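Let me begin by handing over the structure; questions about it come next.
One protein chain is absent from this view; the other protein chains keep their places.
As written, the chain order gives the labels A and B, with residue 1 at the start of each chain.
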Amino acid sequence: MDKMIFGRYYPGNSFVHRLDPRLKLVVNIMFIVLIFLIKHWYDYALLGGVVIAGVLLSGVSLKFFLRGLRPMLWLILFTVGLQLFFTSGQHVYWQWGVLSLSQEGLINATYIALRFLLIIFMSTLLTLTTQPLAIADGMEYLIRPLKVVHFPVNDVALMLSIALRFVPKLMDETTKIMNAQRARGVDFNNGSLIKRVKALIPLLIPLMMSSLDIATDLTTAMISRGYRDGEGRTRYRILKWQRADSLTLVAFVVITVVAII
Amino acid sequence: MDITFKNVNYTYQINSPLATVGLKNINLKFKSGTYTAIIGQTGSGKSTLLQHLNALLRPTSGEVIVGSQVVTSTTKNKELYDLRGKVGLVFQFPESQLFEETVLKDVAFAPKNFGKSEDEANRIAKEALHLVGIDESLINKMPFDLSGGQMRRVAIAGVLAMEPEVLVLDEPTAGLDPLGRQQIMDLFLKIHRERHLTTILVTHQMDDVVNYADDVVVMEHGAVIKFGTPRDVFADLQWLNQHNLELPGTGQLVQQLVQKGFEFERLPLTEDELITALKPQLEQGVENG
Partner (left out) sequence: MTEQPIIRVKNVTYSYPYADKPALNKINLTIQAGQWVAIVGHNGSGKSTLAKTFNGLIEPQSGEIYFNGKLLNEETVFDVRSKLGIVFQNPDNQFVGATVADDVAFGMENNGVPRDEMITRVEAALRQVHMWDYRHQEPARLSGGQKQRVALAGVLAQRPQVIILDEATSMLDPQGRREIINLMTQLRQDGNFTIISITHDVDEAALTDQLVVIDDGVLVNTGTPSELFADPEQLHRHGLTVPLSARISQQLRTADYALPDRYLNDRQLVDELWTLHSKM
């Protein structure tokens, strides 16, 4: 259970940790767009440099970044494989039916792998150094303009923060119910696929019931505390944009411009 | 069925930066047929110990011997099937494990998992439901349509239906009202005696300890700091205070009586013991009565 995405925050107080979540979100988005715009090896080197700088500045051991890579490994290998064997080109080294290995394929595959690596490292940098709640706060600020089209920004933000808040609770609940059913003779790990899927029912139904209970209780508590809807509320927690954030943003914009030119 | 802990250690998330000690060098023996209470503050390791009793957790080092089955860090899941059938575990707020469409099906779930035929499982389930005081008329209802107290009883029946030799109870009466609490505790005592079970109860209710248990295990920071009869454990007030442990309900009153000048040869632990010990020290007021 401890491999869950939301548990990935690595507590710390480095330069990267202290940056504003809005900045980290914006830079991440710009970075992803940029990756798909650049074409030359030296642009990749430049962005690679940015990532390496970020990793070093975060003070988080490389081990944790590599762990972030693991769930995506098969997807990467699959995509790289496709590029490698299905790109047709001039310089063919090896051919077997529709499969071929060409120089162009090799180059394409390398670029694809690099893109994956850079994007995963950059987003892992965000989740490792930013608390989930701060990410949610950052997102709320970024989608604020949508208020103009009557998008319920406040409600969505509250929903997101409550969802995050209940992740550990639901994980506890899952462990608890799994233990109770294992004690009643359920085997979650062995047996045929059908048997294993069937074993999930005694887990999922109680989990659903307890989620409903939680939701009912939470609604009651929220109503009692005067919750109506998002409008007219004041905010206790706010984000503060610092000088370091402005400087980082300027630096990244410069890098972007350089890379595109 | 005897359960023995030999030099058992358990560490949560071992080999990770978040490793925390759950159990420290536990040596214990729960003798067949005894009723043992485990007490200690929240986080003292009671639940961790409990999950070793039917190998939901396996020791990081040392061994747990349940009947004839030895459980160590390398024991395979497959070897534990028989053991799990012999040790029934009632978790805290067990009603949260209910999932079947009917009360009867839910109670018959465990016996079916442990190899009983449909008919046999249903027969045992009906018996268990009768035992916990669930009326026949309810057995084809959805478990979720019952009251909280009834759901608790159904969940308990679901464990009793395993016909275990060892019954492990984790605060089985938490959240119940006084009458419901007493009924459930009396029920466990009755089953303990009739079926010659080995019963292990984790509790914060010291009255339950003095009223029902033969032995008490006191835990603190993952270690056993005392093992003895309730009388041994509750005799030393200073020691109990030091370890932040509660007294049974009679404790406070007895202390005040002693301060006033009453004398007790043996410390009265239960209400009945207190009354029996008081009577000879009081003058019976026939006219006033």
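FYI, a residue touches a chain if its C-beta (ideal position, glycine included) is under 8 Å from a C-beta of that chain, and two chains touch if they have at least 3 such contacts.
Quick caveat, the model's predicted, so the values are computed rather than measured.
Asker: Check the options A:33, A:62 or A:162 and report the residue that touches the missing chain.
Answerer: A:162
Asker: In the complete assembly, which of B:115, B:133 or B:175 touches the absent chain?
Answerer: Looking across B:115, B:133 or B:175, the contact with the absent chain belongs to B:175.
Asker: Across the whole complex, list the residues on subunit A that are touched by the chain not included here.
Answerer: Those residues of subunit A that touch the unshown chain are 133, 161-162, 164-165, 168-169, 213-214, 217-218, 220-228, 232-238.
Asker: Kindly note down the residues of subunit B that lie in touch with the hidden chain.
Answerer: Output for subunit B: 41-43, 147-149, 174-180, 204, 244, 246, 249-250, 252-253, 256-257, 260-262, 271, 274-275, 278-279, 281-289.
Basically, only the chains that are shown with their structure count from here on.
Asker: Please report how many Å separate the Cα centroid of subunit A from that of subunit B, as a whole number.
Answerer: Centre-to-centre distance between subunit A and subunit B: 43 Å.
Asker: Would you tell me which residues of subunit B are touching subunit A in their complex?
Answerer: Those residues of subunit B that touch subunit A are 13, 16, 18, 51, 54, 56, 77-78, 81, 84-85, 87-89, 91, 94, 96-99, 109-110, 113-114, 144, 158-159, 162.
Asker: Can you list the subunit A residues touching subunit B in their complex?
Answerer: Touch residues, subunit A against subunit B: 2, 173, 176-177, 179-187, 189-190, 201-202, 205-206, 209-210.
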